[in-house]
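In this view, the complex is presented without one of its protein chains, the others remaining in place.
On to chain A.
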Amino acid sequence: MGTSLPPKEANLFKVIVKSYETKQYKKGLKASDNILKKFPDHGETLAMRGLTLNCMDRKAEAYELVRRGVKNDLKSHVCWHVYGLLYRSDREYREAIKCYRNALRIDPENIQILRDLSLLQAQMRDTAGFVETRRQLLTIKPSHRANWIGFAIAHHSNYDAAMAVQILEAYEGTLEDDYPPDNERYEHSEMLLYKVTLLEESGAPEKALAELNSKESKIVDKVGLKELRASLLVTLNRLGEAEEVYRYLLDMNPDNYGYYEGLQKCLGLSLQGTDGYSPEQVDKLVELYTSLQTQYPKSSAAKRIPLDFLQGSQFVEAVKTYIEFFLSKGVPSLFSDILPLYDQRGKADVLEETILQIETTLKETGSLPGRSEREPPPTLMWTLFLLAQHYDRRRLYQKALEKIDEAIKHTPTAIDLYLVKGRIMKHAGDRVAAAALADEARSMDLADRFINSECVKRMLQADQVDLAEKTAVLFTKDGDQHNNLFDMQCMWYELASGDSYWRKDMLGKALKNYLAVEKHYTDMLEDQFDFHTYCLRKMTLRAYIRMLKFEDTLHSHRFFCRAAAAAIRCYLKLHDTPPKSSEREEEIAIAGLPANERKLIRQKMRKAEAKAKKAAEEKAKEEEALALSNAKSNKKGSQVTKPVDDDPDGEKLLQASDPLEQGIKYCKLLQENSPGALETHLLAFEIYFRKKKILLAFRAVKTQLKLDASNPNVHRNLIAFFNMVDNLPAAETAREKLVREVIAVERESLSILSNQSLQEVNRAFLEANKDSLLHRAAAAEVLALLSPESKAEAVKIIEDSVDPSVAAGGAVAAGVGEWLLKDCVAVHKVLLTSLEDENAASRWRVRMADLFPYSTYFVGPKSSAVVGTATQVPCSRQFWHPFEL
């Protein structure tokens, strides 16, 4: 390094490097000044100076200097390395890899560069390159433990677990017998466990088990060891031994569901397929869990699991004991614990009967059914609480509200009651009342973050964004809530607030929120970078591999899907109804005025603009000064002042030149990561349909058909697509002709069309699904699309729909209408916007207000839209005032 310099300057160069490493950037700059005075073109100095400036937030200068440095000294690995570091700091990993490769061409054995390169390859999942780099590192320095492990990991990530095992074995061969020393026992133990999992993955469970047994004394994670052994024994079908291990584990933790599952597997009692357990299995299970319950009387899991498989009278008995125990104990989360039982036919009815019986007996005798000792007063309150949630799940909102009000009257200070009442109101369709109730709950304990958050969410759902922001800010740190919530990656907030802006048609702010969520996922992807070194050093290998797998599927997380889908919808809307730019609006406004006035107004506007600009500049200066003084007062300088958001309302996002193109960006992420979700392809269709990308749109329709051919949206897309194709102008270019031919061939092969006209297909679809509201709405929409003159008929299709009653035995109470509020809202929107029949829409509203009396959307007679929110006073009584104050 710095070889071409005379001794004095060479020393100065070393100073620069040292200063960079120790973060004394000013010192480094000074030294570089001194060299550059004599050798203004010295490449390595220029590059290092650039790198130093990069750390001082002077990016533009940094890039220019480093590039000049590289240009002046193309043969220097220092320059290339620095160039790579610069790119890496900006997360331009592909460019950085190129630079490192150039550096290595000049100095192939530079360990520092090789290590940096390997990190980038791990990050970019360039597994072949990763293996090669790791191999070189090991060859150069085989004495280093991390190099062996790194090489093994590289092979593992390159899907060669067997090779990874061999490498770890070779590494073990280099160790002394008395290895590990006391201070490295954990690291060694993790390495051994990692090796066992590798053996299992490479399809050698016997070897894995043998290895586990022979190294038992050196493994410190005793629980992990037992769990691994148990699962290996199950794989090897040595069930008796496995059972022993699982029983041992249960003894340690009788509330781990995984252990119970394992134990059932060992006894041949695991669930096969979706048919549930056979009667013989159930008998054996009953026996098993009865003995487990006596063995572990305090375990909730042993009591809860049987509720899943018991049927008939046995279930009645078990669920009664279970519910009574937790009611008496006063466990507010009881309902969410038993909620999955509602999905099993018939169990909801049993639950209803059981809870009602408890309620009546408590009210009559003060004791639980069949007992003599009196229950403490809260038991009745918790019973009413449970009953309210039960009725809520059965969609009997009126009854649910009665019960929750009774509970509130009993103990008006129990906060959970208000939260649940809010939830009931939300389900019933009254979000305003739900928000008011959540706020009431919040007011009762201002120090509870959870309740505060729930309240914020309800407010956002009720579109009270300002209030929600003010409430959220009570629990953020620095008072600047948006930045803080963003920094905390508080995604539920961003999604809920985005949804609210979407409903209010404020697309800029909505997009801003959705894109913030997307940004969090990019950040999470970036965050793994530090762990490539950290995990190797700390030897947390199993966790490291788990993390890598997690990162690979990161973008399939539901929050990301929701945000991406919502963002795409925003872009679609932007495309359909582009916002008017303010300038054009002004032009239109002044167009009608005489010329001289127009001139005057323009002058005025220009002046105002200049003034505003000046003010903005001054403000920026002030802020800068403030930031500077802050930085000075904060001597460490570690806290970088945050850049000011120059687009807080997302106005710039609205000005995107091609919103569909933006949408495609997110659509591709969805297609890659959530190919199994219908929504992905519905959105893809919407985009490509508008872009007139016929083949891509058709691909989306085809995938939709494969995923769910009977879905109403799929039907709508299918017909809309072929309708568009039919109405295209005649093909002119060869390419267009080819596309048409492909589509024609594909059309023949679609069985669902079966060579009928689109009208016929639509009629068949309606006939096949005539009992379903959403299908009818889709058919109506399609009918109006195919023949706009039959709109009246389309409206009739919708209006003739009948709400069927739910059959007995299900989660929803028998006799309740099958239609869901959200579907009926969607149908209302179809009538209003797609069929454009305001009369029909208002007829629909009246009809729905009757069906959903609590719905604010349909202005139901019991909703807060009609009765206001002031009806929630828990105990209505006559007030009297004995004296004036």
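One rule holds in what follows: a contact is a pair of C-beta atoms (placed from the backbone, for glycine too) under 8 Å apart; a residue touches a chain by one contact, two chains touch by 3 or more; residues count from 1.
Just so we're on the same page, contacts and distances are computed from a predicted model.
Missing chain, UniProt protein name, picked from "N-acetyltransferase domain-containing protein", "S-adenosyl-L-methionine-dependent methyltransferase", "U3 small nucleolar RNA-associated protein 14 homolog A" or "Protein farnesyltransferase subunit beta": "N-acetyltransferase domain-containing protein".
Residue A:410 is the one among A:410, A:845 or A:862 that touches the chain not shown. Only one residue in the set A:252, A:339, A:356 or A:446 touches the chain that does not appear here, and it is A:446.
Within the full complex, the residue among A:376, A:648 or A:868 touching the omitted chain is A:376.
Seen from chain A, the chain kept out of the figure touches residues 330, 366, 374-378, 380-381, 409-414, 443-447, 873-875, 877-883, 885.
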